[in-house]
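Here it is, the structure in full.
What follows is subunit A.
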Amino acid sequence: MTQTDTGTMPAAAKEGETAGSPQPGIGRALLFAPSLVAALAFVWFLTFLPAIGRGEVFTLVYPWIPALGIEFAFLLDGLGLIFALLVTGIGALIFLYAAGYFLGDPRAGRIITLLFLFAIAMLGLVLADDVVTLFLFWEGTTVTSFLLVGFDYQKAYARRAALQALLVTGMGGLALLGGLILLGDFAGSYRLSEMIAMGPAVSEAAIYGPVLALFLLGAFTKSAQFPFHFWLPGAMAAPTPVSAYLHSATMVKAGVYLLMRMNPALGGTEVWFWVLTIFGATTMLIGSIWALRQTDLKQMLAHTTVMGLGTLVMFIGGGTEKAAIGAALFLVVHALYKAALFLMVGCLDKKAGTREVDDLAGLGRAMPITAWAAALAAFSMAGMIPFVGFLGKEVMYEASFSVITEPVLVAGAAYVANAMMVAVALIVAVGPFHFSAPRSPKPAMDPSWTLWLGPVLLAGLGLVLGVIAPLTGDAVVNPVAASILGRPVDYHLKLWHGVNAALIMSILTFVLGFLFWRTARPIRAGLAGAQASGLISADELYDRVLEGVRATAKAVTGRLQNGVLTSYMRATFAALAIVLWGAIALSGGPRPTPSFDLPLISYATMAIMLIATAAVIITRSRLAAIASLGAIGTSISIIFVLYGAIDVALTQLMIEILVVVFLAIALLRLPRTPERKGFRVGDAGIAAAVGLGVTVVLISVLGTPLDLTLTEFFEENSAPVAFGRNVVNVILVDFRALDTLGEIAVIVIAAIGAVAALKAGRQAAAKTTTTMEPGE
Partner candidate 1 sequence: MKLLIRPFLILWLTVVFLTELLKSAWKVFIEVMTPGLSATPRMVAMPLDAKTDGGITTTANMITLTPGTLTVDVSDDRQYLLIHAMWGAEGTEAVNADMKHNLERVVMRALE
Partner candidate 2 sequence: MEPSLAIVVGILVGGGAYLMMSANLIRFLFGLTLVSNAVNLAIFTAGRMTYGAPSLVPPGGKTVAEGAANALPQALILTAIVIGFGLLAFTLSLVLRAYVTFGTANSAEIREAEPMPEGRRDDSGKG
């Protein structure tokens, strides 16, 4: 595949290196404030651990639109708490990291502000207990993510990735909104907790299918599930702290969160299992295979994130208690090691000058802290005992066996994925640091504490949580699993279960993982070949879909809005004909039989009009056309006289002649009518339909009796009350004077407009006409 500049991210694109003026002192201090705030929030959330562990639930509700039952509502339970802890805890470290990472960069303020805003949105998302509240924060993460991915907006790939992330997650968000509203209306409440409380009632309802589809679309796009997984590697255009935070630890887990949250209501069905398992497993496999294809460490991690998300989704689909435990545990495991590894890669990028795996080697001595952090995180990732990753893998295998429907499928997928994680862990933690002479684009050294503190703490926590496995299980994992399942969980997490099937699987995993690591280069080459041979990636598919949408839009719009007035007019009159004939066809009522009993003078006048109308259409002489128009207008005014409408007749007469005079003046300048291109049959058909429709409706009107109350009132009050004997005039200037006021306003404005058009036209012409007199 050739790289073009249309917006695909170059493999080793640099980021955040723009030099700028250093931050002033106060500004610099302010950069660290979000980190402190997040840390305080983390501590505050920690205090809830015991209560939540006991199964308590906290709520916070403000009224918002009471008329529609919409509230600004929050709920803190096990699931919410663990996410809140991840958001604030990892957030604190990443804000700190970002402050260091962007120190001296004028854009530091912007990115930290955006990160902080994102953290708020993410926190709101996981704590929301109201449909609108949830969606508010859900879209909040979409928008902040858009702005963060497009942070390096000068780069075409960053703009493309930002728009891609916006569109894909935006689509999911809209689907989710649809699902939320549907479910809310079904449940009669917009409170998530109340929807969930309905439990299986939802899956038995008729709306279950659409609701499920919409929720899954929302969750899958947000959590980069196949076939929407492509946006996540693209989003790596964002600076490393952003990738670490949004695109590994938190935002991409929003979809997973949603599935976990809705599991009691939407889960437990065949379709739920199959969809989640198949999509989760596919995502997992795709992510792991393409992770090996990458040479950019960040891209590699991004693909393993896709894999991790697939794993989570697959286990949420599992439906058993063990599966829920597995999902809950892996959620924590993944967040910790993946954030640590991302931050570590950021350190490498900043201090060694590249993220290309082949350009980095033997830096363990130069960057000891970084190397240690990498090692700790990688151990957890690979599932080494006693890291929490080990726990995760064990539970995962146990969960696979527990799955009722297709344990072999699930276990097999998990096996391949875990082996791949081992391989990637080895690539990331071993390759750059050990067993080789130092090699890097620039002299490597450990970064400042703000940069290494995050990876070290996160990776260390992976060890700690593994060591205190029972506590981790009771305080963190079980409440989450309880939320997923919608019922209390009684499971005891232990580091050592003795030798069982899961342990054997773990050992086999290491073997396969090691094999993958050793054969990484040939695999990579093979994948590259497959890619080159025209295998279409989802990312390309996205482009094609987008192009397809644009092409469809252009085709449809080009056909309709084609810039040709006649086609607009044709459509407009055709619509009018359809409206008229539709109304005639779909209605009844009196249809009088016409009678024709008028004096000759009436018929003569009408005949004049008809002859003149034909003349206007047929004649090629413009003067004859104008003269015929004059004849029609005059005839109409004679008809007005015949029926006693003398005022109207006078007005009509003078207006008509003025029109004729105006036309005659304008025709002095306007060009001759070009030869008619024959008779336009289609137009004539439309015109005839319109005309005939008007006639039919008009005759129908004549079949109804006319209530003359208004006219009688005017006739009786005109002379005695309004002091005028010409009833028509009194209506015009007294009874309905407001009409006349508007009407004369029309004349004034028409005159202003016409003068403006013509004067400006004359000025415009003066610029080009050479024969113009000077001073004109």
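If you want to know what made the cut, all candidates are chains of the complex that A comes from, given by their letters.
Going forward, a contact is a pair of C-beta atoms (placed from the backbone, for glycine too) under 8 Å apart; a residue touches a chain by one contact, two chains touch by 3 or more; residues count from 1.
Being a predicted model, the structure only gives us computed values, none of them experimental.
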item: Complex member in contact with subunit A (any copy), out of 1 or 2; value: 2
item: Subunit A to candidate 2 touching residues, read off their complex; value: 558, 561-566, 569-570, 573, 592, 594-596, 598-599, 602-603, 606, 609-610, 613-614, 616-617, 622, 625-626, 629, 632-633, 636, 639-640, 642-648, 651-652, 655-656, 658-659, 662-663, 666-667, 669-671, 673-674, 680, 683-684, 686-688, 690-696, 698-699, 701-703, 706, 708, 710-711, 714-716, 718-720, 725-728, 731-732, 735-736, 739-740, 743-744, 746-747, 749-751, 753-755, 757-758, 760-762, 764-765
